[in-house]
Every structure is written in structure tokens, then in C-alpha cells.
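My structure is below; once you've seen it, I'll send some questions.
All protein chains of the complex are present and in place, except for one that has been dropped.
Showing chain A:
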Amino acid sequence: MYGDLGLKLVQHAKRTQSLVHLPPFQAEMVRAVTREVRDLDRDVTEMLEPFDGHFNPSEDPATACSLLVRHLCMRRNKRCLLAYHRVRSDKIEEMCWNGSDLLEQIQQGTGKWSDEEGGGLGGASGGGGNTSGGLGAADGVNTSSLSPEEAEYARQYSDLLAAYKGQWTDIDLTGSLEPPRDLFIDVRVLKDAGEIQTEYGAITLTKNSQFFVRQGDVERLITQGFLQKLN
């Protein structure tokens, strides 16, 4: 049925809105909807061919109607595709704003996944660690949830954001949008983050330790998930 796939894409988009991460790009579906549009367009051209550019809708209402339906279908499919891509690019932008280095994260994410997979398989089969590790890595590349175009977009957008941010260096545009309550906060270290320099000297952040530090100094580490803010 024409239009079914478009609906599916929109449902995907709707679901994406409430997810924290970005689900894999539905390349197959996007291709199918695009193909549908091209088919419809070909139909329209074929239907109009015998009229030789002098089509009068009132003389042939049946053809006019089916033309209209096809045109509307194409437009609808376009809207569905745009909606799907827009939701995803919004999500990508949001990630850029949140300061997480998107591309790196994806690579890390898939890398970790394939490592685990490889390790698990290797452990189970006892000897074939090398081959299954290789397989895992190959799968890892395929599971990247961005399409190549989206990866490119993410790169361009973070460049753009960096350029805009560069004009407001004193403000740190990507900083927290929570109104600051206290200058100093209690933080707990969740992951080893090495040594950081503050105006009161260097602090070594080792896992599970707790510090009373200036919020501005550790903002970045909190968003990156190294530290947790305690109330």
C-alpha cells in the first residue's frame, strides 16, 4: 500500500523523540519511501503523456482524481521523510549542545560493544578469540546509529556550534541551563578523571572520592559523566 512506509517512518520519529539515545537509521525504509515517490512521479508522467500537455481536469475527472491522489501521496511521503530526518537532526544538535563529542561517542560505543561481543564469544568458544573478535568489530561498524549523511551533518553542526560559541568564550554557552545556586558544590567521582587544575591548586579525581569544588571548574566533567553532583 502506498503511504504505509511513510507512516512507519513517522512512528519511528515519534518514538525517537522520547528516547535518550538515537536509534539506528532506517536506511532501508527511507530508500523504499523515496522509491515510492519516484514510482508515483513516473506514473504521473505516464498518465499525462497521452494528453501532450493539454490536460483539462473537467473533461476527464477520473484521471484528474488519480493524478491528485498521486500528487498528494508524493507530498505526504516528502513530509514523512522530512519529519523523520528533522527529528533525528534535532537530536544530533541536542547532543552537540550537551557537549558530548558525538562522533567519538559513537565510535567508542560501538567499539566497546564489539569488544564485549568479541570477548564473550572468544571466551565461550575457548580458542577462536581472534576470529570472533574480528566479526564483532565488523558488526560494530554496521550498528552505528547514524547514516553517513547524518555523521557528516553532526560534524558540520558541531563546527558551526564551536564557531558561534567562540564569540562568547567568557560565558560558556553550552554550560548548565540550571540557575546557579551555590558557587561550590559537593561532587562524587564516578570514574577516574585524572588531575584537574583549579585556582585552589590541583585536585586528583580518583574514583569514589568526594570533593567540595567550585561548580564552574567541574561543570564539564559532570556533563561528561565523570562526576556526580550531590545535593
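Just so we're on the same page, a residue touches a chain if its C-beta (ideal position, glycine included) is under 8 Å from a C-beta of that chain, and two chains touch if they have at least 3 such contacts; residues count from 1.
Going forward, contacts and distances are computed from a predicted model.
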Worksheet item: Any idea which of "DNA replication complex GINS protein SLD5", "Putative tRNA (cytidine(32)/guanosine(34)-2'-O)-methyltransferase", "Translation initiation factor eIF2B subunit epsilon" or "WD40 repeat-like protein" UniProt assigns to the chain that's been left out?
Response: "DNA replication complex GINS protein SLD5"
Worksheet, complete the sentence: Full-complex touch with the removed chain, picking from A:T16, A:T34, A:S145 or A:Q228, is A:T34
Worksheet item: Of A:A62, A:L177 or A:A202, which residue touches the hidden chain?
Response: A:L177
Worksheet entry | Chain not shown, touching residues in chain A | 30, 33-34, 37-38, 41, 72, 74-75, 78, 81-82, 85, 89, 93, 147, 149-150, 152-153, 156-157, 160, 163-164, 167-168, 170-173, 175-177, 179-180, 182-183, 199, 214-216
